[in-house]
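Below is the structure I would like to discuss, written out as structure tokens.
Shown here: the complex without one of its protein chains, the others still in place.
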Amino acid sequence: MPGNYMPSAAELFRFSPELLLTAAGTLLMIFEAITSPKQKRSLPVFAFLSLLAALALAVAASSDPGPAFNRMLQVDGFATFFRVLVMAIGAVTILISTNYLKQAEHEGGEFYSLVLFSVVGQCLMATANELIMIFIGIEVSSIATYVLAGYLRDDKRNNEAALKYFLLGSFATAFLLYGVAWIYGTTGTTNLSGVRGVLLDPQNAPNAILISVALGLVLVGLLFKVSAVPFQSWAPDVYQGAPAPVTAFMATGPKAAAFAAFLRITMWAFEPVKNHWIPVLWFTAIATMIVGNFAALRQSNVKRLLAYSSIAHAGYVLVALTAASKTGTEAAMFYMVSYAAMNLGAFAVIAHVARKGERRVEIDDFAGLGNRQPLTAAIFTVFLLSLIGVPLTGGFFAKFYVFKAALDSQLIALTIVGLLNSAVAAFYYLRLIVIMYMQPAPEGVDTLPEPSLGIRTALVACSLATVVLGVFPSLVLDIAGRGASFIR
Amino acid sequence: MQSHILSIVLFTPLAGLLVLLLIPGQNKFLIRLWANIAAALGFLVSVPMLLSFDRAKDGYQFVERADWIPSLGVQYLIGVDGISLLMVMLTTVMGFLAIFSSWTSIKDREKEYYAMFLLQQVGMVGVFISLDFLLFYTFWELVLVPMYFIIGIWGGPRKLYAAIKFFLYTLAGGVLMLLGILTLYFQYAQQFGRYTFEIAELMKLNMPLGLQQWVFWAFFLGFAIKVPMFPFHTWLPDAHTEAPTAGSVILAAVLLKMGTYGFIRFSLPLLPNASSDRTIVTILATLSLIGILYGAFVSLVQKDWKKLVAYSSVSHLGFCTLGIFALNQNGIAGSIIQQINHGISTGMLFLIVGVIYERRHTREIKEFGGLAHVMPNYAIVFAIAMLSSAGLPLLNGFVGEFTILQGAFEANKIWAAFAVLGIIFGAAYLLWLYQRTMLGEITNEKNRGLKDLNWREWAVFVPLIIWAVTIGVYPKPYFDILEKPVAQIVHRVHQSANMPLAAATVVPPIAAEARVR
Partner (left out) sequence: MPNQLAPAEVWFPILTQVVFAVVMAVALVGVGLALGKRVKNKVKDSPYECGITPVGSARNRFSVKFYLVAMLFILFDIEAIFLYPWAVVYRELKLFAFFEMLLFMALVLVGFFYIWKKGVLDWAVDETSDEKIQ
């Protein structure tokens, strides 16, 4: 590092969304400490607005792409794509959470400030062009999420989820860090572009075995973060135990950011040695899809069901990564957007139906929802159909692009397994639809209050996004295409 | 100049649906009324299309083209030729009658019910007019959802099982079909250096026989499940039996035709070598014949009136696929006419079951007998429907079956022989059904006070009867409309078969059309 380092204004501008969010998160802590309970109502509004402001800044910053802080960060179309995505996820999470926390009698500014900090970490993962920065991003995002998972301190399931998530998560990051050390040892740099340069240089190509081990260790960490087989076992327990809005957040935000880092590492830094990692991802993708879908078939708890379904969806994204092409990267990016929209929406419905103490999270608790709250049920159906992958929803084009990318790269077996899997998946999503519409609500069921304003806004936003992605996929795909060209 | 008539036909039900959603749920009368108006409008806007269709012209008409997803080469490309024109008319007529026939029989969650029917209408019309493969697939899958809900919410006692089975079967088929579509798409990109789903463009492909066969089987699974062909038919009896009357009508009259239409529109012209491959043709014809005979035999032993009609569909659709894989003018034209006929006659048969079910709430055949005494008009309508389905001359069924037999005979005499057997059994189970339910003395006291058809039921049946008779007496317009497009398909299949894999590319009419524009 040069002795007289001083970040330029341009660099600060590129990093401004993260700065804003950090400041907002810190301010929230102060406000939380000094405000009266009544004033605390405005804390989520503040968090929401600051996310929107950061989002606007991220879009503005994309007008002046480039590196920042000694090429530690790379603010390009790819980073902007994921930054905007995770910030939007954070904003929707806040919308879902307010009423939930009120019911749980656990309102507090800390929750929102933790969401903001986690989003900062995710933004860092998306922009990082440096393994150490990726590690720091993962840690910032994860530690905040660990706390969020156990936010309702008096709830045993929350505690269990938080502890499991924490222990397994730190274990995985340790692997990642160990891998980073190996990479530094073999290539002499932790900068992704630097690693790429070393790998491309035919003069002093590093030992293939060392590189494979290093990459393997990093992949373990990343596969854990995206809950891919064989590192998926934490996801169902944690997703089930955590508060529903937090589950929504965990299933989308950190996962999207992890895939961003994943893409940068595989498709940029380690692209020259892609023959080393393609077979690994090939097996992982197949196993993840199969394990996720078949385990989901047997679940009776809706949160657990969606947890397994999100494992399966990670499998589809891995198919796109296995394609190892620009189309594959685009497909993965598009997939994450539509996955985020439909999953956030689905968890929002669950948070709404579960209510205080989350006693209504069994499939049977959704019986008769079609009669009791037709609109909620209809919107939930849109999400479920999208998760199945029915045309005119985002889920269809997401899968479509993934399989197109796979076929483009001649991954025929993988595509067939994926397609058959998506037919299997239809079964368990349909079960939910069946219960909602075709089974009457049990006698003496208590009335379900109308969804709160926050949940309603979230549902409308997510369902609109799902449908728009299904009817006009070009809107997002073109942006993804431009973003993907930055890394490959 | 682009005419937007097809878009209007396609989106009128959707507009109707959106208005319907704005009507408050308590106002049941208004909901029913509006649904009927929207469906009637859906039919009325399709009439000008029929009238201005120029049957002397080659290729597609009323073509509309716009980019949908440019980066993938997906277009909003629609148009009709004689084949799709007839299918669209069948859809708009049956769609309206299905909604109209539900006036009294549906009393529960009517808004959703009619919304589903209108949505389904959009999907069905879309399937028949899409000239872009991905657009086609979108509509194909779109149809699945409303029918799933129609069976699952307003269906009979085993509706859950039937609905899920229906959905999963067709979805699995559709997914494999998508794989086939993607293969063509990539082949095209390899050969021509750009991506498109346009069917006329994909026809220029020059693929080796082996690959064509793979794609053919992928398509086959999608279409055969929908038709359904033996041995993929098992979802059909369940779905039909459990669906509400109007659902069965649409299912039989239109949805099944999407499968046969798929064979004619996609399998044959896109994969001419595979479609005329001796092994494949033999397998397909054999499956069709098994379907014809199996459907007829199983119908003979049914105790449930509706199930009997359902299995008769398997048999009738067997004729349609047999006609297609006779691969000649008569076979294919007959098949298409038979598809219309099946829509009319089986639609009527389901409506007839619906009429009696609404009065007695049972469909057990042995509960009935001698109904002709109390419901003479009903018996007459049933007789016409039954005879039309059995293929009596001067009624529509005869025209279709006869032409198919002609085609089958030209292709292979043994096929024709087996198919004739199917007709005989078909007559047997239908006549026996009629005898057991309508004729003889009244055996069950509960049947004594039954009311005959009311005006609304008459209004449903009369147009269908008229349609059946006109086709039976004067089928020429239908053959005229079908002549050119069918000849083109037959020509394409045989030409490619004779000079295998040469660069035999007929300039697709749609391309010509586009250039003119």
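Think of it as A and B in the order they're written, each chain with its own count starting at 1.
To be clear about the criterion, a residue touches a chain if its C-beta (ideal position, glycine included) is under 8 Å from a C-beta of that chain, and two chains touch if they have at least 3 such contacts.
The model shown is predicted, which means the values in this text are computed figures rather than measured ones.
A.B. asks: List the displayed chains that the omitted chain touches in the full complex.
C.D. replies: In the entire complex, chains touched by the missing one are A.
A.B. asks: Can you tell me which of A:Leu12, A:Ile30 or A:Val45 touches the chain that was removed from the display?
C.D. replies: A:Ile30
A.B. asks: Name, in rising order, the residues on chain A that touch the hidden chain in the full complex.
C.D. replies: Chain A touches the chain not shown through residues 3-7, 26, 29-30, 32-34, 108.
What we mean here is this: only the chains that are shown with their structure count from here on.
A.B. asks: Using mean CA coordinates as chain centres, what's the gap between chain A and chain B in Å?
C.D. replies: Computed from C-alpha means, the inter-chain centre distance equals 43 Å.
A.B. asks: Give the list of chain B residues in touch with chain A in this complex.
C.D. replies: Residues of chain B touching chain A: 25, 68-72, 109, 112, 137-139, 141-142, 144-145, 148-149, 152-153, 159-160, 163-164, 167-168, 171-172, 175-176, 178-179, 182-183, 185-186.
A.B. asks: Which residues of chain A touch chain B in the complex?
C.D. replies: Listed in rising order, the residues are 370-371, 374, 385, 388, 390-392, 396, 400, 403-404, 407-408, 415-416, 419-420, 422-423, 426-427, 430-431, 433-434, 437-438, 472-474, 477-478, 481.
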